[in-house]
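All protein chains but one are shown at their positions in the complex.
Presenting chain A:
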Amino acid sequence: MSGDSQVKAEFFIENPAELPSVAQTLKEKGYDHVISLSAVDYPKSNEIHLVIHVSSYTKKDIEPKIFEIRVKLNRDNPRVPSLVKIWPSAEFQEREAYEMFGIVFENHPDLRNILLDPEEFSGVHPLRKDYIVQVEDIMLKLKEEVKNGGNK
């Protein structure tokens, strides 16, 4: 990938219900596959941003371009229409976003965990910022103890 030819455009959607129409328009323009579908957690403003990167294989003129769509979701109940019907390559990545962030994709054909064990991770989403890894918690406490001059 040569750095100069990468032209990046960004599109921010406030209302998740608008996503399918935006996706449809992009698809008609020639953006035919999803490169990556991930999310960013913002606990302070109670938001989750769904980040979708799309590009093209078929149209030579937009092939070097990557188009980014960001969708603002409510953190308490993140729901968004699934893009599988428009871009089939989104299927597995939507399942990953589902298990890692708890984003529910409506009308997804097969919304289950893809990588994580469904028994161990039912109801917990490890990539959310409020998820506590036990080992890390201990390390943080140790660091604080050292800062406060150790425990006497």
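Just so we're on the same page, a contact is a pair of C-beta atoms (placed from the backbone, for glycine too) under 8 Å apart; a residue touches a chain by one contact, two chains touch by 3 or more; residues count from 1.
In this section, contacts and distances are computed from a predicted model.
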Undepicted complex member, UniProt protein name, chosen from "NADH-quinone oxidoreductase subunit B", "Acetyl-CoA acetyltransferase", "Cytochrome ubiquinol oxidase subunit I" or "Putative nucleic-acid-binding protein containing a Zn-ribbon": "NADH-quinone oxidoreductase subunit B"
Identified contact with the non-displayed chain, of A:P43, A:P88, A:P109 or A:P126: A:P126
Hidden partner chain, touching residue among A:D76, A:D117 or A:D130: A:D117
Chain A residues touching the omitted chain (full complex): 115-117, 120, 126, 131, 133, 135-136, 139
